[in-house]
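Removed: one protein chain of the complex. Kept in place: all other protein chains.
== chain A ==
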């Protein structure tokens, strides 16, 4: 498919982690800024080099102000599978497009970036010299140039098999870097208030991007825990709500999750976490509440629902109900008494979550959540379905040899009517996931089988 000539081509240099999550992130962000994802490449797979068309440089810059999956973006001036192809491609790039960045009053520098290979300084200089044919009229300034140009050489992905010559060479004008440094700034290691299952900072930011969280949105997390997802959302300018069934977590009480710490300190609660990052103004409220019995009035007022529901492994899946049994390990605190310890069957939980999202999201709003999966039995049909929600993406992250979790993003495309509440029962999607009610058993099944095997072999 030929690319429209009015669109400019850009080269995205991607980070090599969370591979499956990258394309949905870029697509979601482009759609947030009014661009649409157009590319001549069929798929990107594992490669860190993505060529795509973006209508304007403004959109490209906005994209980079949000992405944690992309390291940098360049305006692509030429590329090829060999230096000759690259130079020929550069000679075909319209001079009038180059001119604004090469004129005599400007300063510039050229960087040589290589991937999966190291070059000597001499080799790099040779490559810069070979670009002399380009009409640079400005002055070289290595410290603070106005324009930075890069040659990017792709030597493949296998560190054990480095080719003599690069597979691909690109030349472009550097425009902006992505937000990967946020991963360090928001690292859970430095956060005041954490829990046993606090989400990794990079993934929280990716989730907020998949959800198209934007300034002045209201974002809600029904299983908020210590608020990691709210932090990511607030960072992008959204105002945040959270609920959790665990009184102690919401209030910031009880046992600490840090190794050398016994009890939580006074500065450890969700509000304090936001304050730590200067995001307190985005804190709306948190409530102690059972996600299966929401207390929100009828209406659509959430822009994004973003959550990591409990899988029943490190935190129990609970809901209020009518059994007297209280699980072991819940600290005794009269106000925090959770009346039930009904195991909340996972399929019910996702059914409730999807219905809740369909009811309370604004039209076009997104639901982003993790779905735990027993890999040997997983099929796409198992992803929970709802007539009002369209599946946007489904990205896998492995947890163990036989389990993984999938980040599911859905968008509300139809207003909720009462009868939609039960339509899932008519769907084929409902029955297959029922098997995952025993996710907890299956998660541990590998271990129990191995223990049984070891016992058996030690007896022989």
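Some points to look at:
The rule is simple: a contact is a pair of C-beta atoms (placed from the backbone, for glycine too) under 8 Å apart; a residue touches a chain by one contact, two chains touch by 3 or more; residues count from 1.
Quick note on the criterion: contacts and distances are computed from a predicted model.
Note on the omitted subunit: UniProt lists it as "Multifunctional methyltransferase subunit TRM112-like protein", one of the names in "Alpha/beta hydrolase fold-3 domain-containing protein", "Integrator complex subunit 3", "Multifunctional methyltransferase subunit TRM112-like protein" or "Coatomer subunit gamma".
Only one residue in the set A:247, A:311, A:350 or A:416 touches the chain that does not appear here, and it is A:247. The residue touching the chain not shown here, chosen from A:121, A:216 or A:401, is A:216. When the missing chain is restored to the complex, the residue among A:123, A:285, A:377 or A:417 that touches it is A:285.
One chain of the complex is left out; on chain A, the residues touching it are 215-216, 239, 241, 243, 245, 247, 250-251, 281, 284-290, 293-299, 301, 320-324, 335, 338-340.
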